[in-house]
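Shown here: the complex without one of its protein chains, the others still in place.
Order as written gives the chain letters A, B and C; numbering starts at 1 within each chain.
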Amino acid sequence: MTVTARRVAINTGGGDAPGLNAVIHGAVYAARNLGWQIFGIRDGYDGFLEPQNYPGGGGLVELRRSAVREISHLGGTILGTTNRGDPFCRPTRQQDGTFKDVDRSDELMDCFRKNRLDALIAVGGDGSLGIAHKLQSKGLRVIGVPKTIDNDLESTVLTFGFNTAVSFATECIDRLHSTALSHQRIIVVEVMGRHAGWIALHSGLAGRADAILIPEIPFEIEKVAAHLCRKHEEGKAYSIVVVAEGAKPVGGDVTVRSREAGRADRLGGIGETVAARLQELTGKENRCVVLGHLLRGGSPTAIDRILGVTFGAAAIHALSMGMDGVMVALNPPRIDFVPIQQAIAHLKLVPRDSEFVLVSRALDICFGGGE
Amino acid sequence: MTVTARRVAINTGGGDAPGLNAVIHGAVYAARNLGWQIFGIRDGYDGFLEPQNYPGGGGLVELRRSAVREISHLGGTILGTTNRGDPFCRPTRQQDGTFKDVDRSDELMDCFRKNRLDALIAVGGDGSLGIAHKLQSKGLRVIGVPKTIDNDLESTVLTFGFNTAVSFATECIDRLHSTALSHQRIIVVEVMGRHAGWIALHSGLAGRADAILIPEIPFEIEKVAAHLCRKHEEGKAYSIVVVAEGAKPVGGDVTVRSREAGRADRLGGIGETVAARLQELTGKENRCVVLGHLLRGGSPTAIDRILGVTFGAAAIHALSMGMDGVMVALNPPRIDFVPIQQAIAHLKLVPRDSEFVLVSRALDICFGGGE
Amino acid sequence: MTVTARRVAINTGGGDAPGLNAVIHGAVYAARNLGWQIFGIRDGYDGFLEPQNYPGGGGLVELRRSAVREISHLGGTILGTTNRGDPFCRPTRQQDGTFKDVDRSDELMDCFRKNRLDALIAVGGDGSLGIAHKLQSKGLRVIGVPKTIDNDLESTVLTFGFNTAVSFATECIDRLHSTALSHQRIIVVEVMGRHAGWIALHSGLAGRADAILIPEIPFEIEKVAAHLCRKHEEGKAYSIVVVAEGAKPVGGDVTVRSREAGRADRLGGIGETVAARLQELTGKENRCVVLGHLLRGGSPTAIDRILGVTFGAAAIHALSMGMDGVMVALNPPRIDFVPIQQAIAHLKLVPRDSEFVLVSRALDICFGGGE
Partner (left out) sequence: MTVTARRVAINTGGGDAPGLNAVIHGAVYAARNLGWQIFGIRDGYDGFLEPQNYPGGGGLVELRRSAVREISHLGGTILGTTNRGDPFCRPTRQQDGTFKDVDRSDELMDCFRKNRLDALIAVGGDGSLGIAHKLQSKGLRVIGVPKTIDNDLESTVLTFGFNTAVSFATECIDRLHSTALSHQRIIVVEVMGRHAGWIALHSGLAGRADAILIPEIPFEIEKVAAHLCRKHEEGKAYSIVVVAEGAKPVGGDVTVRSREAGRADRLGGIGETVAARLQELTGKENRCVVLGHLLRGGSPTAIDRILGVTFGAAAIHALSMGMDGVMVALNPPRIDFVPIQQAIAHLKLVPRDSEFVLVSRALDICFGGGE
């Protein structure tokens, strides 16, 4: 604990999430309070590995208070987050013009050394944190800050970005209610959530959905259709179905069967499949709306700003206490520090008997399975 | 002008639009001020033509002040707007279970007579207003209120719903900026506008788009790609392209060529086609977001509420002055009354040299054609 | 646990808070799932004690699913919450026209009995929960649901309404930034928080305030002024100061001294006093904005809706398990049940060394004391 960092770097990797700038804000202020210098690496590790793109050494920028004072409310990340790939197996153009995966981690470590950087604060999802962990093995001091809009990391109760995504998804669902009601339609809303259904569960519950389909509870489309028809007979003539992008039917292949072969992956996700099947089964006109990237952008909510600055400051605090290889985590009301490898080992999935699933069922919301 | 209406009906037809409830609010208050009774027909003309769906005669409801006092800020329409089709050629189930188009307009006229309704205020798009006009020919007194979220009626400067659509589209585009910037991506945003590009033009200009593609200016995708590349070289590493759903390439068939045969119409509109082509031409990663029905719902903006109540009150005013067969229109600062047939005869398209197109071009926004 | 409630009542008391309707939604669905009947008492206990105001016995209304299906996103409470006072010492008009405090609790108990109500779900702040507790002593079965927009109850980590208040306060502060910056002014924003500064702390931290004044940390106005002047010299030419309505200076009487005698209490709260003193001390032009009741209204955020339905459902769950005299509380990820008396005994104040206070200080936010 006697030797502490004096020049630290920070970068942001993977898909953007509202609150990244707040993390930077928190880290820079906390570092400056200790008299440290702090630098941002541009665009993941590109600022180091693709110097030709940053004339005048612009791949690494010193971050002063004045530069980050007014950013915590902005979406995106001032450092950028394009991802040309893992430094350990990075697609690199060869002299003959072809690309080959190359381990450029030694070169990367050199960049840290040449710039006399004592430590890295890596803000990212499990991919970025895995890379950070490998850099630690090579001798770099590393603190991780978790970023997952899906809120699917077991080691932290909450991460920034999730609340903004849920809030905007809920606002969009609110808007769709009036159309669904006026037209007596089924509207299917697809939200993010490849492995975990937290966004779908929270926004569906807040948005008064009739059904919520999540990866953790494989659904039977016939059950969903029957549920909507029963509610229709009880007087609710329209329906809202919220579907996580990773939701899948029992058995897992109904999706495939209902889609014509050869369609490009980007066209027609699970939301459209569900919509098409529900139309067949219920005979009711329907529409599918894919919120997708709308949920990643925009100004972070108050919660996500607070989480962001707190995580950023905590990362510096961890360094100042001599920690290494840990990830910042929220364990209310405390901030904890968890070994990175352990932190990213387990996804936090929606338990079938979690409080909010039970409440949703009590509110007559169907999950299409496990009933 | 001596004989004025005493019992009037109002209905809402076609796709919903924010402000419909404000129209109802305005009409009911204005009618009650004159001591008139006013009734709402449910779900277009279904309240009359499908009485079996409305037990207890619920297809026609008297509207009192207290019922509409707190609705002008709500999206959708309290009267409903499902559309089982034109009363003049309405798909009707036969005894053998098949459907046949049947002219049920006489039956409809009977309903008006039996309920001693002197007049109808028909709130709707050109389809609904066309029907209203034909009912007028059969002897029903009719006043039209224009509803087109696309703002594409030549006879009125503005209709309710448009401002809400543009506002929310702009908010969505704002959100996409941070993601596009952080990832240095092209994001294509598809908005409503089958024939006219007003929503795309306004939201694209307000949303700092790099390109706006509208039906009125057929685009060359190569020009759009070249434009984005030039801006990229000038330092703007990401792009926002706003596309009206009715935008089409010069010649009109590039769209088709770039889409695999047989794909269902609902999957992959022009937005995704443009995105796919831009990816090919620029090599930059991109995403497409289809706002679609998000633009129809939600609470109307202040402008749309004001327009709505004003149009509703004006429709009653027109009846009180003995008018018939006219549509309410905004001709600032006046409210005008235009013969329905004439009102719906001409679409208001975006002129290529309109002020906002010129300003957009001055702001380095590309239309992909006509340059 | 053998005898469970079959006919239960619910009421809402005290100031309104976003999420009350979600509580009602949750309670009604959960009760109906058990086959129970559930009734709403209008306007606190007025529905029972002032029957003359509710013709036709309208003071008690049976709540069916269909009546609450579409309310959880609405602000306010469908049951009303006017407060004519504590049933145990209620200002009651005498025959001579004067008012006298009368204990009408026996009469109230009679109403519950006559309506064969087995239990009451009382949704309210410490005042309302205290009354509920006294009714329990008289033999009524009672479950409490905590409502405090200030989030100042120690027994629950979070209550509904707080997140909505913080979110809108943050949005307002965001808006004031642009004006403060353009004019290089100090803007003082007063928010709710009579005893606890949670709203000020969270919205100030999220809203990039320069100073946050809360009841828990008495401030020295000179310290605040010096802090703003120092930041000004460092290049930040404008300031945002967030003040909880219950903030007070060290010693507690500076406030009084700086206000002219005799001013009505409603005019000029602590926000204006702070603004006036800062103007004197810094010489900088300033403005005060009092957010007040803007924070109580509006559609609840996703979090507050979810909390609301969960609390409502949990209250019924408590009854079904035979509980009595307990308050629902959030102890993530569990819902707990705490004896009402104990639950309302302690306010949850902001600890001077809480995580968010420390982070705020790290971000160069001044509390005006305790530094």
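Quick notes on this structure:
Heads up, the rule we're going with is that contacts are C-beta pairs under 8 Å (C-beta built on N, C-alpha and C of every residue); 3 or more make two chains touch, one makes a residue touch a chain.
Because the structure is predicted, anything quoted here is derived from the model rather than measured.
Here the chain not displayed is in touch, across the complete complex, with B, C.
Although one chain is not drawn, the whole complex shows that of B:V61, B:M109 or B:A206 it is B:A206 that touches it.
Contact with the chain that does not appear here is found for just one residue of C:L34, C:V61 or C:L181, C:L181. Only one of the listed residues, B:R7, B:H73 or B:H195, touches the absent chain: B:H73.
By the touch rule set out above, chain C reaches the unshown chain at residues 12, 15-16, 18, 20, 43, 74-77, 80-83, 168, 172, 174-179, 181-184, 187, 260, 262-264, 266-268, 272, 276, 287-290, 292-294, 296-298.
Residues touching the missing chain, restricted to chain B, are 25-26, 29-30, 33, 65-66, 69-70, 72-73, 157, 163, 166-167, 169-170, 174, 177, 202-203, 205-208, 234-236, 299, 301-303, 305-306, 309-310, 313, 332-335, 354-356, 359, 362-364 (touch as defined at the top).
Convention: only the chains that are shown with their structure count from here on.
Leaving out chain A only, the groups of chains that stay linked by touch are B | C.
Rounded to whole angstrom, the centroid-to-centroid distance between chain A and chain B, based on C-alpha atoms, equals 35 Å. Chain A and chain C have Cα centroids separated by 32 Å. Put simply, the C-alpha centre of chain B and that of chain C have 41 angstrom between them. Looking at chain B, one finds that none of its residues touch two or more other chains.
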